[in-house]
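Pasting in a structure now, in structure tokens, and then I'll have a few things to ask.
The other protein chains are all here in position, but one chain of the complex has been omitted.
What follows is subunit A.
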Amino acid sequence: MTSRITKAVTAVLAAACLMTFAGCEGQVPHPAASAEHTDKPDVTEAQERRIRANILKVVNAANEAKSVDGLDARMSGPELAIRTSEITIAQSTGSLDAKTNIPSKMTQAVIPTDSGWPRSIFTITTTTSDQQSQRLLVMVQDSARSNYKLWGVARLFQGAKLPKFAIASIGAQMGTANDTGLVMTPRKAVEAYADVLQNGADSKYASKFADDYFRQELAKLSQTVQEGMERNAGTQQQTFQAADGQIKVMRSSDGGDLVVAQINSEWTRQAGEGRESQPASDSEKALFGNGTATSTMKVTYVNVIAMYVPPAGSHQKITAVGAERQPVKVEAL
């Protein structure tokens, strides 16, 4: 009996010893300690592509429907006003202007690494199918719980030279309107450019800016209208004003800033005695609709200006690289 108990105990002990030879799963792993990467780009290139596609889906849907409903879900800022105007004009003219086309493919995406909101993504598209110039898209996410919206679109000038940015997988850095170390702070540069647009070569800032296509076209248009007004003994006046807070800045790798800002302008044309002031273009006519013309007509424009502000000491001039201009309101005073 005793020997049987001894044998049983021995067997149990042997089994217990054997179990120590049994394999285990190995050491429990732990998550990598240095896992905090705050300097990663805010979105991946795939996300940027998806975001842009989502935006364009909404925009194209509105274009096709010629309805501005739902545009605000994916559009904001000056681009919302411009697109609303364009669709409104299209409603009366029957077709969208060709310039409203936004290519779906991009050539470069500038993705910031900044934490916090709002965040901006600058994307340069390809040329359009009808060989229009590239578009600079500015997509902005105002908060974590909101989505990216198309804030601004500027058609890049032919031959415009954009600064270099860090590639999307590395990520660039967003600037502010008060960035220093530049020829001029971005906010000041926008105000100065508005002054240059208004006063032309007479502006005190004229020497700070390189000549650009937008200024030339605007001066040409103004000159033409001026000649017509003079024939009718009328007057015309354009005022340009930088829209407060509507400015997005992205720092380039060479130390300069690419600034996209909204400049509002009002063009007031007063006809001569006993005459009516009429809309100056099809767009204005579409916007004016069936309004009663008076001697004075005021047209409100929304301008989106993209300009490169070089770093201080670089002996470069501030250069406008792209612009968009759209009348948003025509009223007879």
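FYI, a residue touches a chain if its C-beta (ideal position, glycine included) is under 8 Å from a C-beta of that chain, and two chains touch if they have at least 3 such contacts; residues count from 1.
Keep in mind that, in the parts below, contacts and distances are computed from a predicted model.
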item	value
Record-based protein name (UniProt) of the chain missing from this complex, from "ABC transporter permease", "NADH-quinone oxidoreductase subunit A", "Asp-tRNAAsn/Glu-tRNAGln amidotransferase A subunit" or "ABC-2 type transport system ATP-binding protein"	"Asp-tRNAAsn/Glu-tRNAGln amidotransferase A subunit"
Absent-chain contact - pick from A:Asn60, A:Thr93, A:Thr107 or A:Ser146	A:Ser146
Options A:Ser115, A:Ser207 or A:Ser314, residue touching the unrepresented chain	A:Ser115
Given A:Lys7, A:Arg50, A:Lys204 or A:Lys220, the one touching the chain that is not displayed	A:Arg50
Touch list for subunit A against the chain that is not drawn	21-26, 28-33, 35-38, 40, 42-44, 46-47, 50-51, 54, 115-117, 141, 143-148
